[in-house]
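A protein chain is absent from this complex, but the other protein chains hold their places.
Chain nomenclature is as follows: A and B, assigned in order of appearance, with residue numbering initiated at 1 for each chain independently.
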Amino acid sequence: MKNKHEFLCINCPLGCILELTEEDGEILEIAGAECKVGEKYAEEEFRNPHRMVSTTVRISGGVLPLLPVVSAAPIPKVLVKEAVRALAEVEVDAPVEDGQVVYPNILDTGVDIISSRKLDSIT
Amino acid sequence: MPQQLSPLPSSADMVIVGAGVIGCSIAREAARYTSDVVILEKESDVADGTSKANNAEVHSGIGEDAGTLKQKLNVRGNQLYDEFVQGLGVEVKRHGMLIVVTQRTIPADPDGNLTEVEREEILTQKIPEGIVAYGENAGIKGLRVLTRDEVFRMEPNVTRDAVAGVYDQTYGLISPYKLTIALAEHAVINGARVFLDTEVTGFRLEDGRIRAVVTNHGEIETSIVVNAAGVFADEVADMAGAGGFVIHPRKGATLLFDRQVTAEYVRSSVAEFRLPGQRTTQSKGGGAMPTDEGNLQLGPTAIETGDKYDTSISAEEIEEIFERFHYLLPDFPRDAIISAFSGIRAPTLEEDFVIGASDDVHGFVNVAGIQSPGLASAPAIAEMVIGILHELGIPDVPRPDFDPVRPKPYRFSELSNDERDRLIREDPRWGHVICRCETVTEMEVVNAIHAIIPAVNMDAVKRRTRTGMGRCQGGFCHNRVAAILARELGIPITAVTKDGEGSPIFLAAAKDFLRGEEA
Partner (left out) sequence: MSPVGKPDCMVIGAGPAGLGAALAAREAGLKDVMLIERDVELGGILPQCIHDGFGSIVFDEVLTGPQYAQRYIDQVQAADIDVKLNTMVLEMAPDRRITAVNSREGIIEFEPRSIVLAMGCRERTRHQIMLPGFRPAGIICAGAAQRDINIDGIMPGRRVVILGSGDIGLIMARRFTLEGAEVEGVYEIMKHPGGLSRNVVQCLHDYDIPLHLSHTVTFIHGRRRVEAVTVAQVGEDLKPIKETERLVPCDSLVLSVGLIPENELSLQAGVELDPVTAGPVVDESMHTSVDGIFACGNVVSVFDLVDWVTRTAEAAGRGAAEYVLGKKKIRAPIRVKPGRNVRFVVPQLVRNLGREIDLYFRVEHPERAVRARVLAGGEQVYSRKARMVRPPEMIHAQISAVNAAGKVKEIKLEVVSHEE
């Protein structure tokens, strides 16, 4: 059975609406793209969409109560919500260095969650 | 310990229901004679009913109908005001009001019944002179007729259709909530006690006399009750069987503008003179009025509402205000709007004040139906009520130990740099500015929280310090003020409210929703 999936292209201000037709996972057609970058994007979004994850984790003894963190690389889109939920349980101790690994290999993706900044201790 | 957490006393010489500007005026005047005054307020702060939404006008009385109690008390109140605010740390700014007569004051005359000369004479002489005569007849001083040129010199932004004016010199402006807070604190300094979050639910009578007031926090025995309950005065009176009047709530919305933009737009208050048959609202018609802080107000509306809690503002009301004043002030800088607020007037069906000791219930004094010119009349209303209280048994000899001063709280924004430096050396919190728009420091917020009438929520802090009243409307300071409240009151920040129970600012700490924990 043929399925249609729609994606809004993010690669340039044109914002083409890309329409991808597939059957049993095989891509039959990608319509609506004004350039090859758009076509590739639609394919990526269909097959293997990835996203950067950014959130905060609790930090104790720091000058602020929360530490902003970010994934070192994009992770599969389907895992983002679960990743954030896992990070809600994390509490780190100050001080923290910029880029410090706060949670290695999130959800077995091979991607570390790192600190987005330097955060000093309150003393 | 904050006042409202202490238990009600078992008895008091007199109980005032309602801590608005009227209740607090009476409380403070009564405190000159007795220290045993109790004020009950159902909201979480004084002035938290209608007084906080008042337009700050100390009218001269020129707009009131002759022969009414309103007119009599307005004229007297205006004259008493400077003396009334002595020692309170607030003042009346006698900016004056310009009443403008325009081409449209007399409707167009298609049948040609009036010659141009006759029309001109009516507009530039007969009408303004008539207004002055009307006022002088009521005892108002400081009224004078202005020529067209004088009108423009005074207020260059008024419509070119202006033909003459009347300058009302004794008209003034005072912050209604700062006044109320000052009056309440002055009363407390002199022994009165204020109980917030305390709602009257009934009365105990015996042989047609007041015996006690029943509240949601218990009873107080008393033989004198002053009903200054504003919009709820009819309900309170009915609880005691001392009613006989009905309050029909009429809300009024006002638009407020950025003082940096409108600073020179009008210098005094400006209103258009409209003959009674031409008025579009059941009110004096409002105007463009500076506040005591220099922001400009436009309004108010006057909309009958069935709901005593309906302080909502509709799109139609906003449009109506701009429409109404477009003729008088054609280039008004609409985009400089920073806020809009609404309050509920408490008019009776007769549209006049109801002030007097009840014939049905001995000891019950109604001070009801106080709509505009309530603020202007407050000193005279208090004077009249004190007279009634003397007759009911409150001593009529002033107390020798009455402290005439309620210290004015320090305001960083008003101090000289030397004074600021001195305060910062005493306490560094004076150097920590937490409200950018109004230049308010942490110390002022702390002081407000621990004041004689403590501020325990965001709006109460706002009324005392002006945090959140500027052009960013709390965008910068709301979390800072909330954090200070939480710290000073020893409560979690999720317990901080905007104006009492049911109005939390924050619903949870971060991660609470994700972790399944909530405040």
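Rule of thumb we're sticking to: a contact is a pair of C-beta atoms (placed from the backbone, for glycine too) under 8 Å apart; a residue touches a chain by one contact, two chains touch by 3 or more.
Just so we're clear, the structure is a prediction, and the values are computed from it rather than from any experiment.
For the omitted chain, the shown partners it touches in the full complex are A, B.
Per the touch definition above, the residue from B:241, B:356 or B:431 contacting the chain not shown is B:431.
Residues 7-10, 12-15, 34, 51-52, 54-56, 58, 63-66, 68-70, 77, 80-81, 84, 88, 98, 116-118 of chain A touch the missing chain (whole complex, contact as defined above).
Although one chain is not displayed, chain B still touches it through residues 256, 260, 309, 311-315, 317-318, 335, 337-341, 417-418, 420-421, 424-425, 428-433, 436, 439, 458, 471-476, 478-479, 483, 493-494, 497-514.
Here is the rule we go by: only the chains that are shown with their structure count from here on.
Note on chain placement: the centre of chain A and the centre of chain B lie 54 Å apart, centres being C-alpha means.
By the touch rule above, chain B contacts chain A in their complex via residues 510-511, 514-515. Looking at the complex, you find that chain A touches chain B at residues 56, 58, 65-66, 84-85, 88-89.
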